[in-house]
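Here is the structure we will look at.
For this view, one protein chain was removed and the others were kept in their places.
Entry: chain A
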Amino acid sequence: MMSDQIQKQNNPDITKKDLRRAGVRYNFMAVNLFNYESQMGPAVAWALAPILRKIYKNDDDYQAALDNHFNYFNSTTVMSSMILGATTAMEAKDGIKSKDAVQSLKTSLMGPLAGVGDTLVWVLWPTIIGSISGYMALQGNPLGAIVWLIANIVFWFVKVKMFEVGYTSGTKLVTTLGSKMTLFTEAASIMGLSVVGALVATVVKVQTPLKFQFGKVGLALQSGVLDKIMPALLPALLTLLVYKLLDNKKWTPTRIILLVIVIALAGSFFGVFKA
């Protein structure tokens, strides 16, 4: 088999089992050793420790290689599995001489691949499946949640496999992937943005109980005026406001959440908004 040949060229000691183990270790530890200084660095060093031990028999080389992996690293796990697979192949082939090349490959790829990976893995997918399963759950239907859970189990095996893919196909695939993924991410954004438009209209809920009173004739602001202009007008305006606020670096999402809570509390107190 092709992959076996590549493995033999690189290092005879490294088996598929070792690659799978490294993939499992990395994807388990990922952000479980997160710190603000080196982020995923310690998790990478810990994950690669057994496979690097097979490559470096000499304690000094092993220590230098591990020390190198303690450096700052952060990317989407599915992408970093592939990057780390590729760098492990470099180390298996060239040993400690590859140390600087390993570091520069990691640094140059983690950003662009995280851009693609985070958009797909953490933004688009949870938004689409989240809104579908969320509405099902509101009606007491667990089907969406179960489908999501099963999908996550499948994703787990994909993530672990990616380490092997990175190892066997080497640095070339990983470097070219970044550019090819751009079109795919754009296309996925189209689907995501259609859903975003729907979410503004359905998920965001702002309503007012205010009424105008003209003598004996009453006019409800919500049903009589706002809904006549456009359905979901207030949610659309609120979305626009928060979108603009986010342009300002001072308005972090957490501050905006607190602002929304304050507005809602004030609105409740003065009877401007209703649930």
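In this section, contacts are C-beta pairs under 8 Å (C-beta built on N, C-alpha and C of every residue); 3 or more make two chains touch, one makes a residue touch a chain; residues count from 1.
We adopt the following convention: contacts and distances are computed from a predicted model.
As a check of understanding, state which of "Thiamine/thiamine pyrophosphate ABC transporter permease ThiP", "PTS family mannose fructose sorbose porter component IIC", "Protein-export membrane protein SecF" or "MaoC family dehydratase" is the UniProt name of the chain not shown.
"PTS family mannose fructose sorbose porter component IIC"
Tell me which residue among A:Ala101, A:Leu173, A:Leu221 or A:Val242 touches the hidden chain in the full complex.
A:Val242
Of the residues A:Leu173, A:Ala201 or A:Ala220, which one touches the chain left out of the display?
Considering all chains, including the one not shown, the answer is A:Ala201.
Mind listing the chain A residues that contact the chain we can't see here?
Chain A touches the chain not shown through residues 27-39, 41-43, 45-46, 49, 53, 59, 62-63, 66-67, 70, 74, 77, 114, 118-119, 122-123, 126-128, 130-142, 144-146, 148-149, 152-153, 155-156, 183-184, 186-207, 230-232, 235-236, 238-239, 242-243, 245-246, 253-254, 256-258, 260-261, 263-269, 273-275.
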